[in-house]
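Yeah, one chain of the complex is gone here, protein chain that is, but the others are all in their spots.
For chain A:
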Amino acid sequence: MTQLPGLLDTEAIRKDFPILDRRVHDGRRLVYLDNAATSQTPRQVIDVLDEYYEQHNANVHRGVHVLAEEATALYEGARDKVAAFINAPSRDEVIFTKNASESLNLVANMLGWADEPYRVDSETEIVITEMEHHSNIVPWQLLAQRTGAKLKWFGLTDDGRLDLSRIDEIITEKTKIVSFVLVSNILGTLNPVEAIVRRAQEVGALVCVDASQAAPHMPVDVQALQADFVAFTGHKMCGPTGIGVLWGRQELLEDLPPFLGGGEMIETVSMHSSTYAPAPHKFEAGTPPIAQAVGLGAAIDYLNSIGMDKVLAHEHALTEYAVKRLLEVPDLRIIGPTTAEDRGAALSFTLGDIHPHDVGQVLDELGIAVRVGHHCARPVCLRYGIPATTRASFYLYSTPGEVDALIDGLEHVRNFFG
């Protein structure tokens, strides 16, 4: 078996993930390489979810009975865990949403309804990049259409990096918000935050970072990032679906208006008007995803027990190995950086003229799960002149043996359609 420096003890880790023992298609061992879409869930998180429903289930912040108090403590305890995980200065800066898309939509809508100096209107500009997931494109298109603001973006270089050569023309005095992805879900690129944040701060623009593909895989420190908002989602980091996070700087959350109205987010309500609860509750209308937040807290405990720096080192070693092996496959073209430097563990590629759906289907017959398509980042496919890609993405339980299985599988695909 291939040994690489920096690898985690995957034999032990894999025992925590019951699903990784599954056999598919007449007894083939599952090789799960679709972690950028969603990660698998460790027993430790499943147990916490079970226990929540078996022992503590109640609505939060309203009952005076035992269960309501326990559920509230667990839900708010999860907020503390998230805050510590991302080094937030205050727990009140952590807003629970249902996913990263909702987090990003929330930012766009806060700014759309805001007063000066945050207000986005026809005199102002919004900046994104060509490598964004649709969830960090469409909310800004909607905001631009509704306010008349101009939407601008950074293009991409041929090797899958942001083209920042015209940064001073793209981020200008008119820019109100710059929103970009920390690690691309399709290219794997890790973006240079500092250069973008520096320019945004120069012109007084806010910065929103989509950390959906970063928070699960590397230490994320919101203070070091110097962003104003950071969004990510629970189900890509060993947590359940239905729970996302928006972190925002406290003074912004105090100033900016709520988006969704309803229970939980108010202070007082009359038939004429209402006043709002302080953040984060101001942005959490209605019964929140309580069990899911508690599950995310358990996922963070699990990741902390391993150590995010170790997860990063593991994936870096594996990515280095996977890039090297993929480049040995004839007719294979990596879409994105072709080294492991400044990149995450999602690897997109094309294989000659074979359509990614065919690649994915034949790999599936071998028990290998990859993602095929445009990965909700269609502008990237357009930029590189391809209809779609096949994407393999790794996590803390992925092994060099699984990389080898992928390479063998691709050889099989080539023979099958060759």
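By our rule, a contact is a pair of C-beta atoms (placed from the backbone, for glycine too) under 8 Å apart; a residue touches a chain by one contact, two chains touch by 3 or more; residues count from 1.
The criterion applied here is as follows: contacts and distances are computed from a predicted model.
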{"item": "Hidden chain of the complex, named as in its UniProt record, picked from \"Formate dehydrogenase (Quinone-dependent) catalytic subunit\", \"Anti-anti-sigma factor\", \"Manganese ABC transporter, ATP-binding subunit\" or \"Nitrogen fixation protein NifU\"", "value": "\"Nitrogen fixation protein NifU\""}
{"item": "Residue of A:Met110, A:Ala227 or A:Ala388 touching the missing chain in the full complex", "value": "A:Ala388"}
{"item": "Contact partner of the left-out chain, one of A:His56, A:Arg249, A:His314 or A:His374", "value": "A:His374"}
{"item": "Contacting the left-out chain in the complete assembly, out of A:Leu143, A:Val362, A:Val380 or A:Leu410", "value": "A:Val362"}
{"item": "Residues of chain A (touch criterion as defined above) contacting the omitted chain", "value": "355-358, 361-362, 372-374, 381, 387-388, 416-417"}
